[in-house]
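One structure is given below, represented as structure tokens, and several questions about it will come after.
The other protein chains are all here in position, but one chain of the complex has been omitted.
Up next, subunit A:
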Amino acid sequence: MAKRVSLSGNEAVAFGMKQINPDVVAAFPITPSTEVPQYFSQFVANGEVDTEFVAVESEHSAMSACIGAAAAGGRVMTATASAGLALMWEMLYVGASMRLPMVLAVTNRALSGPINIHNDHSDTMGARDSGWIQLYSESAQEAYDNLIQAVKIGEHKDVQLPVMVCYDGFITSHAVENLEMLDDEDVKKFVGEKRIAPFALLGQDPVSMGPLDLPNHYFEHKRLQAEAMKNAKKVILEVAAEYEKLTGRKYGFFEEYKMEDAEVAIVVINSTAGTAKHVVDTLRAQGKKVGLIKIRVFRPFPAEELADALRNVKAVAVMDKADSFSAAGGPLFAEVRSAMYGRVDGKIVINYIYGLGGRDVTTAQIEKVYADLFNAIETGKYEVYNYLGVRE
């Protein structure tokens, strides 16, 4: 029986970790992620989990300890945000390259400088090419659901990759809202009692991992890593189907909201999708054919599927809560436009950078984006690169 609860995003994630009962959690606190290892260390202290909790002196060490434990064959989790993720950078690549399934809960927070503790996606968007699978979450419910699915996705024999579960700092991490939690037993059954590692530092056939890879092998290993990311697409959908059977909650690469007959659409990530759904409902009530696509899986990127979902719209606004300073749009924009090229050409595709450093994202801002899209269709005139809600 699922249990109806009211929890903050961080509480939901910490309780999810408790139900998963990993072998090792190595973590270093950073706002707004701190509560996750804080709550979890209480579970450890109370003997409610079997986990070895490793208190480390930095995030670089946290990820290093996670890699060691995962290489030994353990089921491993950690949490961080912002500068903490940035300090893990070197080791993120090492973990993915060593094909070590781990789950990292990231409360998305702006990167410095200047220091800002609030939400945007510059941290995980920067880590998008580190080789980690990235799942994004609109709400505390989705953060919890993604966390549980992440274990199973990463540990699949055809994947063997680490997974980031991303949710918005403060907006989701610190807001209390309704969600449904699974029974402990159901979670245990879903993720399996123990991780089954096909290769490990310990066990019957111990292997050595990741010491040196010169030109005669490195490229082949990278090619295999890329193949694993491709395999992840199939596995993500399989795991989602199984999760839906258990919970009734449907997950895919992305969520399509009122897209059936939509003329214009917004593509967006995380909590802003919820605010935008509210706007879609308002505009639909006025007879406007608006829709929304919320990206859940950013790595691997569901390029073909996304292009197909945008086949019938006339204009798309891609919303980035991170600037890539490329002078050619944000990271999600680059991916979406590239996915559409050659598959669904002839659309108006524009980009909005929004909400940086926790700038509140209002329904009025989203309404403006939809109005801009209709105006672009009507007049044929529009700017491709836009900033939303900023003082110019």
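Methods note: a residue touches a chain if its C-beta (ideal position, glycine included) is under 8 Å from a C-beta of that chain, and two chains touch if they have at least 3 such contacts; residues count from 1.
Everything that follows uses one rule, which is that contacts and distances are computed from a predicted model.
The chain not displayed here is annotated in its UniProt record as "Pyruvate ferredoxin oxidoreductase gamma subunit", chosen from "Pyruvate ferredoxin oxidoreductase gamma subunit", "biotin--[biotin carboxyl-carrier protein] ligase", "5-oxoprolinase subunit PxpB" or "Carbon-monoxide dehydrogenase small subunit". Here one chain is not drawn; of A:238, A:304 or A:360, the residue touching it is A:360. Among A:18, A:152 or A:277, only A:277 touches the chain that is left out of the view. Summary of contacts with the chain left out: across A:118, A:195 or A:233, the touching residue is A:118.
As for the chain not pictured, it touches subunit A at residues 6, 32, 117-118, 138-139, 168, 170-172, 174-178, 271-275, 277-278, 281, 360-363.
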